[in-house]
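A single protein chain has been removed from this complex, and every other one stays in its place.
For subunit A:
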Amino acid sequence: MNVLTDNFSLYARGFLGTVELTVYAGLLALALGFLMASFRVAPVASLRAFGTVWVTVLRNTPLTLLFFAVVLGLPRFGLVLPFRVFAVLALGCYTSAFICEALRAGINTVPRGQGEAARSLGMTFGQTLNLVVLPQAFRSVIPPVGSTLIALAKNSAIAGAFSVTELLGTYKTLNELGYDIVWTFVWIALGYLIITLALSALFHALERTWGVAR
């Protein structure tokens, strides 16, 4: 029981590490996912192909393998970055594939005529997407995007294996110090629960606020 109070600063560092990874990788995933979803519905065939390849490759690669590819692969091309940044890149790109598909599913729920009406008024592809289609798709993608970000928070544990400070990794130190492994993991699990429940609450609130229009 005193494993938490004795090692509070260690837990806190791990917890903040996981929060940081989740937030940065989450933002990267949302930005890239948004971009790739626009690519996948674009009128330009090469953009559509690029989006499809991006999703297919990243969604079908085990995350650990992707970490290896980034951590070992990128330095070969002269790109040497802190492991923390590599971890954000790997997690962000991986999750972006899922965000992209959630957004695309949302886009497909908006009747075709909405986009046609926007285009017939002279709106460009970007305006059609941003002013007409996405605001209507937004409501239906809140739940799946929330789930994807929760998965991201938990997936960030893999970064611990690549010497990035994060919550799950704290167990190694605590184990060496001889603390009871069960309680060590209970507190770790609670840390994850705080993050994932906070995300759930956030997305629940978003759904309530944005569900009113129409």
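Going forward, contacts are C-beta pairs under 8 Å (C-beta built on N, C-alpha and C of every residue); 3 or more make two chains touch, one makes a residue touch a chain; residues count from 1.
Everything below uses one rule, namely that contacts and distances are computed from a predicted model.
Between the names "ABC-type polar-amino-acid transporter", "Glycosyl hydrolase family 13 catalytic domain-containing protein", "Nitrite reductase large subunit NirB" or "Cytochrome bo(3) ubiquinol oxidase subunit 4", the one given in UniProt for the chain missing from this structure view is "ABC-type polar-amino-acid transporter".
The missing chain, though absent from the display, is touched by one residue of A:V57, A:L121 or A:A189; that residue is A:L121. The missing chain, though absent from the display, is touched by one residue of A:L65, A:L79, A:L131 or A:I181; that residue is A:L131. For subunit A, the residues in touch with the chain missing from this view are 43-44, 111, 113-114, 116-125, 127, 131-132, 135-136, 213-214.
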